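One structure coming up, written as structure tokens, with questions to follow.
Complex shown without one protein chain; remaining protein chains in place.
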Amino acid sequence: MPKLLEVKNLKTQFFTSAGVVRAVDDVSYDVEEGETLAVVGESGCGKSVSAMSILRLIPWPPGKVVGGTIHFMGEDLLTVSEDEIRTIRGRKISMVFQEPMTSLNPVLSIGLQLTETMQHHLGLSLEAANKRAVELLARVGIADPERRLDQYPHHLSGGMRQRVMIALALSCDPKLIIADEPTTALDVTIQAQILELMKELTRELGVALIVITHNLGIVARYADRVNVMYAGKMIEMGQAKQIYHDPLHPYTLGLLASVPRMDQPRGERLVPIIGQPPDLTRLDDGCAFRARCRFAIDRCSNEIPSLQETGDGHSVACWRANEIRDLRAAS
Amino acid sequence: MTLATERQPSSEVGVQAAEPSFLEIRDLKMYFPVTEGTVHQKVVAHVKAVDGISFSIARGETLGLVGESGCGKTTVGRCILQLERSTDGQILFKGRDLTQLDQKALVPVREKIQVIFQDPYSSLNPRMKIGSMLAEPMRVHGIIKDPKQRQARVNELLSVCGLDPKFSDRYPHEMSGGQRQRVGIARALALNPEFIICDEAVSALDVSIQAQVINLLEDLRRQFNLTYLFIAHDLSVVRHISDRVAVMYLGNLVELAGGDELFDRPTHPYTRALLDAVPIPDPEVESHRAHKVLQGEVPSPMNPPSGCVFHPRCPLAVDSCRVSVPQGREISPGHWVACSQV
Amino acid sequence: MAIAQTAIENIVPEETRDPWYVQFWGLVRRQPLGAAGGLVVLIMLFATIFAEVLSPYDPEMISFEHMLVAPNADFWMGTDAFGRDILTRIIYGARTALFVGFTAAFVGSTLGLILGVASAYFGGIFDLVVQRLVDILMAFPLIVLALAVVATLGAGTLNVVIAITIPFIPQCARVVRSSALAIREIPYVDAARALGFGHSRIILRHMVPNVMAPYLIMLTTFVGHAILLEASLSYLGLGVQEPTAAWGLMLQGGAEEFAESAPWVPIFPGLAITLAVFGFNLFGDALRDLLDPRLRAR
Amino acid sequence: MHRYITKRLLLIIPTLLGAAMIIFFMLRLIPGDVCEVRLAGTGLFVDEAEIELCREKLGLTKPVLVQFYNFVSGYLTWDLGESMWTGKPITHEIAIRFKLSIQVAIMATLVAVLIAIPLGVISAVKQDTWVDYVVRSFSIAGIAMPSFWLGILIILGLLIGSQKFFGEPWMPPIYYVSPFEDFWRNMSQLIWPAVATGYRYSAVVTRMTRSALLEVLREDYIRTARAKGMIEKIIINRHALKNSMLPVLTIVGIEFAFLMGGLVVTEQVFNLNGLGRLFVESVGAQDFNLTQQLVMLVVLVAVFTNFLVDLVYAWLDPRIRYG
Partner (left out) sequence: MKKITRKFVISVATGAFLAVGLTATVMAATPQPGGTLSFVVASKIPSYDGHQETTFGMGHPIRPFYSLLIRVNPENPADPADFKCDLCEGDVPEATDGGTKYTFKIRSGITFHDGTPLTSADIKATYDKIIFPPEGVPSSRKAFFKMVDSVEAPDANTVVFNLKFPSGAFIPAVATPFNFVYSKKDLDAHGYDWHKKNINGTGPYIFIEDIPGQHVLGKKNPNYHFEGRPYLDGFKAISAPKMAVRINAIRGNQASIEFRGFPPKARDDMVNALGDKLTVQESDWNCVLMSTVNTKRPPFDDIRVRQALTLAVDRYAGSKYLSQIAIVKTVGGLVFPGHPLAASQEELEQLIGYSRDIEASRAKARALLKEAGVPEGFKFVFNNRGVDQPYKVVGTWLVDQWRKVGLDPQQTVKPSPQFYATLRKQFDFDVSIDFNCQSVINPIADVSKFLCSAGNNYSQCESQEVEDLYNTLMRAETLDEQRSIMRQYEKAALDFASGAITLWWYKINPHREYVKGWKIAPSHYLNQHLDNVWCTDGKCS
């Protein structure tokens, strides 16, 4: 079965006064129909940029996709015309953003923002679009949807707005939804509401979902597969269980160790990753993580490890991937 | 309503009876007026950010204060710091009521109570070098008069916080978030405080950095015998660092207990919902958890619900919750909860 | 001092900066209009400093034998009704313009800065009174206020500066106040308060340096404004007075009356004003782009 | 909303009172008075006693506080007094000029907005291209060029041009005729000052449109609209323009208020009998009564325009609900 989305050797760079930021550097991955894929990483690792690159939403200047291919349902999104990509945006691939407070236009009514998309993509009449908008709002758990159509975003709380965003994303029956940190700005109880809703709806409608997040807990709860990014590169990919129980990259390992966990005894000391993330304008020919890596060897300074499959769809980019299980046990 | 603290550091047990408790909050209220009018400003409503809460902190302990945004936890911290003048209630720091002190009398108190803010980007003055930022409080308070010694102390503070002394010549924007937060901590330490309020001190940091800072805070507490009020919304971090934890909802304290007690036996329905909502970074564990989602949203603090403020969202709510404000009670030693249904 | 498992951050990233000319060239390429404006400003500064060397004649000496001469090899921009070389008077006029412009802009925006920050920091009654006052002054059109001040104090260079300065104060105070209000909410001010610092220290050390961006932007645009206002006042006969070389003054009186047969008399000073204000505005715009993070390309 | 309107209207009172105090006492600081100009200023011989008599008749010999009281109480009872120069009622003096000033203000606003909004949008959409640079240079030139100088050039151009093409020099009419009386004559007088000031005005509005639009285009909801697959035209017209019109509206309000009283120099150039020229003349003649009332009017117009702008804001931006 062909993959829904295949990203190959994607490179996105930002040309700033401080230099070229290699935000996404030779990243390849794919998404299958209906699955939920999580992209995990810390801020600035390129996870959002890689998602935005798919829909060519990187603002130029300063950002630009400089290489690679993105095949979606047989088409390379990076080469289709501006008109064609517009027929894909919101129609076949839609996005949910991090900031529900600012992602909706404050001066347009909720109804208009919902219906204009459907009118535009599905050619629905205003009446039909309104009807569907009411259904969608009800579907995402907004009470009294008819009344909401005439309201403006500021009438709604953050959680409600994110529900509207989800309704918007679902409005044209997309094949894929990209959710970029969809719950980061929300309180923990609301976060749970939203995530449950997304999970339920995507399963039900068979929509594939890419969740971009830094929260390892969310990933564990909702994702089928997990991609871990660091400094613009994919460093580990695999089933959620593999990533959490058998991490092969020292960074993944460190990440897991540095999070306090509710299910573990209190008072245990955390094991942080030392140092700071690298400056993306000054990457060299070595592994970007080596300065913070407990297991770094000479080779790490000279050669960039590429992503290697270790079996079962589990890949990792580390020169010492083979030894990592032993090293992990030893430390 | 005031609670005796559950755990006392051994060194202070003996004097506890004679000495008033380290910090005691009594029935603290902070109402922000909503005014209307031009020349004569008329108060038409209040935002009840903090609506009568009481607790105490013993010397050397860490009290975690959790709740969702807008629950008033940050306001509590600001009231203790006297950045806001509270509407009512007392804040007793080592027996002195801070709410009664004027700006001048507060100066020596400010040396003893310090704060670490959430945002490492906005809590440092971007126009000041790190060195002068750390030296400034010492100079102003006349703690170290000799500039050389002051520089030595700055270097020491930086080292203590895990930063190279070379950073004292740097401006904040030349540093990463984690490094800046360390500077924030160093600044808080500059006056040799006894008590530090950590207002979401690690929330804005990436996970790998967060752990570094949490470890640093723990080390410093041990090293300098500090007392923390640790305000945060991230339950797993609070659980990790706190001796006791207080849970706030809409300006009210709903539950307060020792760390293990609270997380092992959450009693208030809100605390339970909060704990349920926190995902655990382990797919195995997660797949076995029941995901009970708390419905609804937090009401406006300008017009809070009658009776128990949590009743509109509470799965246990009964009719009486609508009218009567639940009285807090101690359900086991040191475990205090404000719910009539548990 | 043993720090257990927390490693010291000994990796101090080296600040590798491009040499100044590379940075400068980068700036010019990113802000070509701003660079053009900067060039105009530089030319004006140059003219101001070296007026004596640059100008071929005495700016105030009347020589009737050269009355209203059209531009030629001796008088590149012609002469005015008193036979004074227009080029010379334009060069010296740059000095007057910069003096009026900078003094008014600097004093006006600095007083506005102090007032605005203090107003934001103290709030309450003080803020209320200052804001009312600012409201009132802002309701006067700039030129009306300046006119009233000149009428009170009389014409002449220094009085013109005062007249122009006064309306700048509330303008700057308002802008600075809104910035300062935002800064007051930023935690480092709270941190300073928590550290027990006094009002003056917080205002001067922690707030003022951080409202420098709007301040500098206001300052540069005010220079342009001031030059225009001075020209307007001079045109009304209330500005700088003869025989001082000043651009607005050069546009007034005979310049307009004899415009048809001696068009060089009004045209060149008008161009000088336009170019100067153009330069300062471009420069100010570039400065705004560089300093104002809201407009900076993200 | 009603409360807000009342509140805003009440706020006008202290502003007017403050303005009254400032202008009243400032004028009293000026040496000389209207009688001296009127009687001695012509070079003709005049008896000193006559000047003193004139002062007495105009109430200039009364104590300053009494004069101030009369001024304020007169204002409150809509008795604005008489011009010290012409002896005509100030309401009459102002009414004549008001017609012209408001017409020029409206025409200049039309000229400005019609030029500015499209230019501002183009400039923002094509940010940092040569189109943007040209538009920005054009608009900054408008701000940099003294509008009275532009006026001088326009008149000069008309005189020379008409002579060249029609053999007879032509200049725009120098006195006002109402557009309802003779529309073309009215237009042929006022279009030129409207263009001369409208250029500067449009420059201000263009710049505001550009920067507001640029800011809005960086907002998250524009990204949302793009991610929805909306076409660029709809994004600009529907999603961005409405938001960016708010600051533009403010600047239009400020400029409009300015044009009502601040056109002092341009009105000189075109011999417009407007409020600005009246202001200059009244200041020049020390016609205290008239100057005071003009300032009060200009302040009132400014405050009221601000108020209207705020109301339109509330109408345009659903977030704003004054209560």
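In this document, chain identifiers A, B, C and D correspond to the written order of the chains, with residue numbering beginning at 1 in each.
The rule we apply is simple: a residue touches a chain if its C-beta (ideal position, glycine included) is under 8 Å from a C-beta of that chain, and two chains touch if they have at least 3 such contacts.
From a predicted model like this one, the values you see are computed outputs, not experimental measurements.
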Touched by the hidden chain, restricted to displayed chains: C, D
Options C:P32, C:P71 or C:G254, residue touching the unrepresented chain: C:G254
Missing-partner contacts on subunit D, residue numbers: 30-34, 36-48, 50, 53-54, 56-57, 83, 85-88, 92-93, 96-97, 152, 155, 158-159, 162-163, 168-176, 268-271, 273, 277-278, 281, 283-286
Hidden partner interface residues of subunit C, rising order: 60-62, 64, 67-68, 81-83, 151, 154-156, 237-238, 241-243, 252-254, 256-261
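Methods note: only the chains that are shown with their structure count from here on.
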Farthest chain relative to subunit A (centres taken as mean CA coordinates): D
Distance-to-centre winner among chains (Cα means, whole assembly as reference): C
Gap in Å, rounded to a whole number, between the CA centres of subunit C and subunit A: 48
Rounded Å distance between subunit C and subunit D, as computed from the means of their C-alpha atoms: 23
Numbers and ranges of subunit A residues touching at least 2 other chains: 61, 269, 271-272, 274, 276
In subunit D, residues with contacts to at least two other chains: 14
Contact footprint of subunit A on subunit B as seen in their complex: 68-69, 176, 178-179, 206-212, 214-215, 218, 233, 235-237, 239-240, 259-260, 263, 273-286, 291, 293-295, 297-298
For the subunit A and subunit D complex, residues of the former touching the latter: 55, 57, 61, 86-91, 94-95, 97, 99, 102-109, 116-117, 120-121, 152, 154, 165, 168
Of subunit B, residues touching subunit C in the complex: 78, 81, 83, 106-107, 110-111, 113-115, 117-119, 122-128, 136-137, 140-141, 156, 159-160, 162-164, 166-167, 170, 174, 179, 182, 184, 187, 190-191, 212, 215-216, 219
